[in-house]
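For this view, one protein chain was removed and the others were kept in their places.
Let's look at chain A:
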Amino acid sequence: MVFLTVANWIRARGPDEFWRKRRIFRLAAHYTGRRRNCYSVAVRNVHRALAYATKARKLKKEDMKVLWDTRITAACEQHNITAFSLREGLGRADIMLDRKSLSDLAAWEPKTFHCLAAVAKEKLNLDNFIDGTDKKEPTGINLNLKDVMLEAWLKEKK
């Protein structure tokens, strides 16, 4: 189409109807029933799906964070230490592991996580830090801090 006047150009509704609809139908190809075959229904569903997909990219990251926190909390309960004091202790000891790697260790490397929990608790003991968070009935086994011989290491200033 050739537009000789601007007015016509503004009024034009984009590509030809067939191609405009085809774009939508291609995205709706895997739907069933009228959602797939009837344009007015298909276009609503495709738009909603695309909007969900856009929002979900952010939601996925938030969901992963919640999942990691759940894993860390569960592993902490095993050792009778709260997730808060684990993070606080590791932070004070300059161990900069993030949620992702901590939950990774909690799930797949329990021995290493055990050590980290012991380090955190020992550091808090050395700092005389009192964990004021509400604790549940302890369900795990208390960490055996007798064998942690990191006093010099944890007290050294960086």
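Quick notes on this one:
Keep in mind that, in the parts below, a residue touches a chain if its C-beta (ideal position, glycine included) is under 8 Å from a C-beta of that chain, and two chains touch if they have at least 3 such contacts; residues count from 1.
One rule holds in what follows: contacts and distances are computed from a predicted model.
Choosing from "PRELI/MSF1 domain-containing protein", "Integrator complex subunit 4", "Large ribosomal subunit protein bL21m" or "Alpha-1,3-glucosyltransferase", the protein name stored in UniProt for the chain missing from the display reads "Large ribosomal subunit protein bL21m". Screening A:Ala74, A:Leu126 or A:Leu150 for touch with the missing chain picks out A:Leu150. Although one chain is hidden here, its contacts on chain A can still be listed: residues 47, 50-51, 53-54, 57, 93-98, 100-101, 104-105, 108-109, 111-112, 114-116, 118-119, 141, 143-150, 153, 158.
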